[in-house]
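Written out below as structure tokens is the structure these notes cover.
All protein chains of the complex are present and in place, except for one that has been dropped.
Chain nomenclature is as follows: A, B and C, assigned in order of appearance, with residue numbering initiated at 1 for each chain independently.
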């Protein structure tokens, strides 16, 4: 399958460039009967929209989602849902220099190497604006998951070295600060750090964590379509992500079996785990505990500081990237991680429905 | 697609349980004309075979690969290559307890939750023996990649806290110690640590690193089939992997743009990068530098130490897992990581061939 | 994969309902560097547009294609090409009766059975207007194929009993009559027959034939992705098609081996076949001769004549379908068959590029 389609039964195809007329997504396989409005989608888009805080770009996009098909009288019909977002603000002056220059840390060079040329305007297809389509689709998936009791919540765990220990999470504060951190005090410290980055004409990376509750045990396909493998692909496919871990993640590499294993217990007929180092997944299948993943986000590659680079005619040069650029991608990527997680979990929950002969018999009984 | 198939053009389907009559893999889409023998595959299987050192299980598997189709007069024909490995050693006494008990850190519970019952013998399909099929297929992919100048090399970077800094790598030593570490002195230290784990009836995790050289710039599909996203899925689909990172990985989260960006330069008409924090991938597309990934491997969940758990009839109990179990999975997983990386890179290199109209014209010209 | 996506490397996803705001298609995997304009697409859409002749509906659609992404400075970039066609004419009064009634020969009943409800306006997703997206994508595929010397030509072979024998084909006349028949005299007879159908408040079926020249030998994947199997799926997926045959087709069932086999010969170093009963395909792979397929199109199910049927509340009733309906679907479906054939052939030509190791070596040599 070509690279812009994701998912087996709940399948999405995104399209659009940063400075083309519009971007969008087609969702194919959305179950029929889901109440859905443009407002449901807009809530998600607004969370990744630029201009939310002083750490995000000033570009004045309205990013307004329009549903073009697949919804009739307020409910999904089961046919493809096409969602379009027009590009309102296309300042042409911005991309003079990047037309002939390969920006370090960007995909300018690799797109040229692959395709022979590229739409250089604002990064074209490799722009962060590509994530609009996924986010819109993720909003639909999350809306549906919530009908099944599954909730997906992502937040900023770390900006640079400012990392919130899980013991200090206050989930109610996530929406109270513009960095989407579950602790306002840490968010304040991170803001100071970002101010400093801006002064230094530099940028910062960070870590996003995502928790998914309500997935029953049994979701995920053994071997290649494991729940964790699928989540890793989904989240690593977001532009700036350089690492993904599940549960204890890289800490598990230093652990011993006796501390890393999660003991099972039964209480009142309910199975539980005493700890959750597995991050809710055993053998690639959900174990009924919350699924926990973390994504490492690299610093914004577009910085005002001068950097060495080359031109497209292969001459050495230097570049200072001015214009509208976030000193940190993390806060705007939070909702994108949430979207990709929602899409992945929903698709695997749908695939899981035909796992047992007894389920087929139940479904097709008269 | 059901979960045991991987790849778009170079596609593999694995099958088999730990204690069934055999395991195997079908490779579909292997290009015609590749010289291939069972010995090419056996070399890879021997690296994951148990009984290689005292830190791996004593199970006396011969793990002998037999090619049943797709090779004629020593060359691949382009048709499916079926490879079978018979299970020689099936000691039935081993799985008395695990039949009725859910081992912590294993997939016993989740398989029952998903399918309603399971082949409990030695873990069945969720056993580490499942990786035999991938490894055999990876051997074929690696054999083909070497014809294209692409080399995939994995090794043990860390066992528990014993982690080799990249400045101390001696690649020539990888095959000189039974832990596949690129530094014999660190390997000796890691061996001591593992001895201690065994004494404590416990186990250890570790980190595997994989370097792929020779991939030209341009491989990987933007958006969902990025090279890094595909590698993340591939590697995370290996049973014990809990995290995957590319290039600087989680370190990038703490970095600033000015230090994390890799400056481009040109020398003698050749493009180079001054550093390789990107791990050879920009925007999901190879940039011509070596591709670098790391995988976090959890400690062997089967430990002799007693652990709390539950029975399949949901009663609290305890379990001590005796029998043949590695105190560390890492060394045997090295070749599996290499295999999954090879499969991923080859598939995307094949997909990349139809990227430009000029390539189609060249291919189909008379 | 959900049902609205087609193709492996050259992959399309269509969306849209008959009376929604718009319909469209996203093409993913189109090779970079193809000169492409909206006019290239419009030419195809105009051939399936209603109102072309008195035998096609009077609905005044402009059916104007707009390219929203994937084309930069007149050439495809290799990224998804999104094409949208707005629904200009949405006469709401038309669908009063069909809201509560299941039209015979239509998908009203089966959509309700599947999804629980449906967008009943003009047939919704099951309307013939769904083919707009495929046709637009097929225009792009055909444009690209012509760069490779491959030409796809479809035409009306039969309307009802009026069937043109291949010995009387005049290809130059296809565009000279509104039925797209390769013989103006037969077209005149067919027109008379259709006049009669209209008078009888009835409709007619027919046969479309498609010839594809210029495909080199070797295209198509053995076993399930045979060229003929893929063409059969592609063409049978067009709403009104009830049969597909290749080469001699159903006549082969009555033939003997000695007459049905095509003798090979060599002349001036060129391989040829004395006949082409195989329709250009042997063992699912193109043999270098023209590929020939035929599709049986059922009569338009919407007829003015009264028919017995049921309501959605399962009561017996009768229906006369008035309004804008073609007495024959065939002429408008000609370009849709052409589009589906082009999409299928191009995709398999792209897949075919990685068949041999020598091709990979040639592509990736330095």
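The rule is simple: a contact is a pair of C-beta atoms (placed from the backbone, for glycine too) under 8 Å apart; a residue touches a chain by one contact, two chains touch by 3 or more.
Small disclaimer: the values here were computed from a predicted structure and weren't measured.
Shown as candidates are A:88, A:175, A:318 or A:353; the residue that touches the absent chain is A:353. Only one residue from C:14, C:177 or C:191 touches the chain missing from this view: C:14. Touching the omitted chain from chain A are residues 8-9, 29, 31-34, 76, 78-79, 144, 147-149, 216, 222, 349-351, 353-361, 363-364. Listed here are the chain B residues that touch the chain not shown: 1-5, 7-11, 13-17, 20-24, 26, 28-29, 32-33, 66, 68-70, 72, 75, 77-82, 84, 114-119, 124-125.
On the side of chain C, touch with the chain left out of the figure occurs at residues 1-6, 8, 14, 102, 104-107, 109-111, 113-116, 125-126, 130, 158, 160-161, 197, 200-207, 216-226, 228-237, 239, 241-258, 260-266, 269, 271, 274, 277-279, 282-288, 296-303, 305, 307-310, 314-316, 352, 355-356, 358.
Just so we're on the same page, only the chains that are shown with their structure count from here on.
With centres computed from Cα atoms alone, the innermost chain of the structure is A.
Taking each chain's centre as the mean of its C-alpha atoms, chain A lies 26 Å from chain B. Distance from the chain B centre to the chain C centre is 44 Å, each centre being the mean of its Cα atoms.
Taken residue by residue, chain B touches two or more other chains at 8, 216, 222, 355-356, 358, whereas all remaining positions touch fewer.
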